[in-house]
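Complex shown without one protein chain; remaining protein chains in place.
Letters A, B and C name the chains as they come in the text, with residue numbers starting at 1 for each one.
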Amino acid sequence: MDHDDLQRIAEGERAAAKSAEIRCCTSSGCRASGSKEVLSRLKAAVEANGLGDRVAAVGVGCPGLCSAGPVVQTHPDGAAFGKVTADHADGIVSALSGGSAGAVRIDPHQPFFTKQLRIVRATAGQIDPERIEAYIAAGGYEGLYRVLQRRPDEIVADVTASGLRGRGGAGYPTGLKWATVAKMPPGQKYVICNGDEGDPGAFMDRSVMEDAPHQVLEGMAIAAYAIGANQGYIYVRAEYPLAIERLQTAITQARKAGLLGRGVFQTPFEFEVEIRIGAGAFVCGEETALIASVQGLRGTPRPRPPYPAESGLWDRPTLINNVETFATIPAILRNGPAWFAAIGTATSKGTKIFSLTGKVKNAGLVEVPMGTTLREVVEQLGGGTADGKAVKAVQTGGPSGGCVPASLLDTPIDYESLASIGSIMGSGGMIVMDDADRMPEVARFFMEFCADESCGKCVPCRVGTVQLHGLLTKLVEKRATRHDLDTLIELCHLVRDTSLCGLGQSAPNPVLSTLRYFAGEYEALLQPEEFARPTRRSAVPLTVIS
Amino acid sequence: MAVVTLTIDDKPVSARAGESVLDAAKEAGIEIPTLCHLPGVSEAAACRLCLVQVEGRGRLQAACVTAAAEGMVVRTQTDTLREYRRMILELLFTEGNHVCAVCVANGNCELQTLAAELGMDHVRYPYLNPARPVDVTHKQYAIDHNRCILCTRCVRTCDEIEGAHTWDVAGRGTSSHVIADMGQPWGESVTCTSCGKCVQSCPTGALFRQGSTVAEMTKDREKLGDLVTARREKKWSV
Amino acid sequence: MERVRLATVWLGGCSGCHMSFLDLDEWLLDLAPRIELVYSPLADVKEYPEGVDVVLVEGAVANEENRQMAKVIRRRTKVVVSFGDCAVTGNVTAMRNPLGKSLEVLRTSYLLESAGTGLRLPDDREIVPVLLDKVEPLHAIVPVDHYLPGCPPSAARIKAVVEDLLAGHAPSRAAEVIRFG
Partner (left out) sequence: MPVTAAPVDKRLKILDAVIRRQHSRPDALIAVLHKAQELYGFLDAPVLWHVARALRLPPSRVYGTATFYHLFSLKPLGEHTCVVCLGTACFVKGAQTLVDAVAELVAIRPGQTTADGKVSLTVARCIGACGIAPAVVLDGTTHGHVSAGQLTARLEEWTHGS
């Protein structure tokens, strides 16, 4: 494969395109609502109407509006239909020639679509994720080609200049991470893509892997070239079978096309990628636990330093980024770091995908520029709550994050702003809650999750989360007193300050953030003390704001 | 050999480059409490008792895995650290069934000793009282899971010193437990060499010699470190 | 000097802590003029009095009577001391907890699950206090001011704590005072 071949494939693909396309979402969400049958009926309807020469019915990635699935769009007229069943197939085909579709139309000009800026999800919902040709025709692997014409350190410099920060949660500057691994002495190095998206309520990475597997591979290959690695692993949770299947297909296609393996684009660059499948452990999203799991061990974290950048997989320098981070890379290298850095805020560049769920009208995936306010996402894109009730809070960052009250919805989405109000960007889960959601119960839900997912290695997380869950249960069941609430807060401090890894350190966040903004709900559950208590003698403060 | 100078609890201390803060402090006569640390085997950094404050670092650091560095300023005894250590012990006491009065290790138990040293005179959290088994199938030794604090000293000792890797941890979270081979009775283990090193490594009464009764089980943990030194440096301590 | 109104109570324990107290031997003679022993298993007093200054409570809270007594003690006493491991941790008394709730404990204890024993659960709720489902340390039921662990606490440690309390200050929490087991 050389650059001419790449262009030939792209041109061939464009030449073969039919004048109209019926695009049916075949990602996990719509699949669960029967979209595969819808697609096959659409294909049959195209044939039956003798439109095979100018209309194609294709399976595409997720257009984003999962709550309306299965979603079918027609191209180039831009019509969209929701809750499509197989029986709607004939109608949708006839609508192409002016007939009545019969299916529910979705307004393609509503804010849910128009307010998005899709960089990572640029091709999602538009191309067939199972065909490398479609990705190439959309500009795919062009970034990798250009990268290979330059020196590795220039690539690291570009990523640094773009201002990209890790999309997995902590927001560590991606360029800095790459530079650290690149600076390690030459020798065996590894690239790992973290696809162990475990935050409940988050499915951005699943959809990126399902909708744009080649984009992930391209990003990994660019990283490998930049840091001097020849082997990559994608760690995917077993709960995502379609993502695994599509990544495997993509790897096979890319190897066959000479875009992975030896002599990529006829340069000395060599890069192999293997998939490693998780087996149900949230903690494996933590990078040292993930490395242990890739090595076939129990997924328990180890103390850092040394950081994986110095000593990671098999004690070799290892670059770990998450799926969305890698999928952002090709566009940055194609369009230049300045283009990317112009999007977003001073400290948070580019776009971020959120999975907008819960009590929201339009549930699904949205990609917006950093700096967009929570209110815009929830009220404009999300359309507010499904039944018109008031939004009470938005949970971001999953079990490591916090609940942002409605009064703070004008907070812009960037790493620092979310941290300043006691939540985190996290991987991108955004769960809308209304009055029916009781915050102490939400806190208990997350604590149960953390206790269940604690690896058991360090004492504060292993036992502390269990005790915290017990205290929250006592509280929710109206058996707790002020003394118990103090104990709860004290334990939150312990678990946060002394746990070995990020899971434990952030486990108290949902409790502390709900205590900060919804203290009244906790107070209302308290029972009076039967006896006066001796003065508290602990050195741990009872503050809920860090 | 490069030497670094640091300050621990206002005391100037010198350490070999790469040496842990824990070891450097110990050599200077400053004891930092530990439970999972055991000379001779790798660090787990799991008990979190040796957490110290290092100036300029936001998070508390485990002294056992923090390398002493030039100019480092370390505090090992702040009020908060003392409180956190007590709380960690309290959590350990709630997790198992630690009944010192009827334990073989009574009087020779690191958990019990630390409770006294750290001023833990009671436990503020509810006891979880798990139903845990006692395995007496081994001819010489026994394991009482009620007393196990999951420090994994036995796992590391068996793997790194004896090389048998009979023990490992199964399950996760608070249902974690130490197992022999495929989780079978210890006496049926095919990998155990009955060397007894795990028993010596155990800080509590979880691993003990058969026939020991209350307060009779004493342990010689230094021997394990001596073994490693002997093997590595051909120097024997007798 | 006014005498300190001292009480000692025996809840769910073996009375070993009281035996250790008696091991103070002749010091008890020094103690006698400084205190008034207003309630104790060592004295024939039927009801726990009002206005107690200091109480040493031995034993865990294992049954309904223990639980009610704990509350009476707390209401009528200035300084409550958990006296010995059973009061402080539940200790041996609480070793039944992993077996399950009270009914499961009784079924196990009376070998009801073993075939052919012919045994049955005693039914004398009118006479014997009802077991609690879970044996608790004293401070799980009522606030406690000071803790004196040990099984039993040695006479010397009892003396040190009582001396401190009689002098009107909080007992030391130093390592030599704390000893479980």
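In the analysis below, a contact is a pair of C-beta atoms (placed from the backbone, for glycine too) under 8 Å apart; a residue touches a chain by one contact, two chains touch by 3 or more.
Computed from a predicted structure; not experimentally measured.
Asks: In the intact complex, which of the depicted chains does the undisplayed chain touch?
Replies: Touched by the chain not displayed, across the whole complex: A, B.
Asks: Please pick, from B:Asp135, B:Asp181 or B:Asp226, the residue that touches the omitted chain in the full complex.
Replies: With B:Asp135, B:Asp181 or B:Asp226 as choices, the missing chain is touched by B:Asp181.
Asks: For the chain not shown, which residue from A:Gly358, A:Gly371 or A:Pro440 touches it across the whole complex?
Replies: In the full complex, the listed residue that touches the missing chain is A:Gly358.
Asks: Which of these, B:Ala170, B:Cys195 or B:Val228, touches the one chain of the complex that we don't see?
Replies: In the complete complex, the chain left out is touched by residue B:Ala170.
Asks: Touch as defined at the start, partner being the missing chain; which of A:Thr174, A:Asn194, A:Ser293 or A:Thr498 qualifies?
Replies: A:Ser293
Asks: From the list A:Ala16, A:Val104 or A:Ala238, which touches the chain that is not on show?
Replies: Here the residue in touch with the unshown chain is A:Ala238.
Asks: Even though one chain is hidden, which residues of subunit A still touch it in the full complex?
Replies: Subunit A touches the chain not shown through residues 28-29, 31-33, 66-67, 69, 197-203, 206, 238-240, 276-282, 293-300, 355, 357-359, 363-365, 395, 398, 429, 431, 433, 437, 442, 445-446, 449, 452-453, 455.
Asks: Provide the residue numbers of subunit B that touch the chain removed from this figure.
Replies: Answer for subunit B: residues 159, 164-172, 179-184, 188, 190-191 touch the chain left out.
By definition in this document, only the chains that are shown with their structure count from here on.
Asks: Once you count every C-beta pair in contact for both, which comes out on top, B-C or A-B?
Replies: A-B
Asks: So what's the Cα centroid distance for subunit A and subunit C, whole Å?
Replies: Measuring from centre to centre gives 56 Å for this pair.
Asks: Using the average of all C-alpha atoms in each chain as its centre, how far is it in Å between subunit B and subunit C?
Replies: That pair's centroid distance is 33 Å.
Asks: How many angstrom lie between the centres of subunit A and subunit B, each centre taken as the mean Cα position?
Replies: Distance between chain centres: 39 Å.
Asks: Can you list the subunit C residues in contact with two or more other chains?
Replies: Subunit C, residues with two or more chain partners: 144.
Asks: Which residues belonging to subunit B are in contact with no fewer than two other chains?
Replies: Residues 124, 126.
Asks: Would you pull the subunit B residues touching subunit A in the complex into a rising list?
Replies: Going by the criterion above, the answer is residues 43-48, 51, 59-60, 62, 65, 78-80, 82-84, 87-88, 91-92, 94-95, 124-126, 128, 149-150, 169, 171-176.
Asks: Looking at the complex, which residues from subunit A come into contact with subunit B?
Replies: Listed in rising order, the residues of subunit A that touch subunit B are 281, 298, 302-303, 451-460, 462-467, 470, 487, 490-491, 494, 497-500, 505, 538-540.
Asks: Would you tell me which residues of subunit C are touching subunit A in their complex?
Replies: It is residues 71, 74-75, 142-145 of subunit C that touch subunit A.
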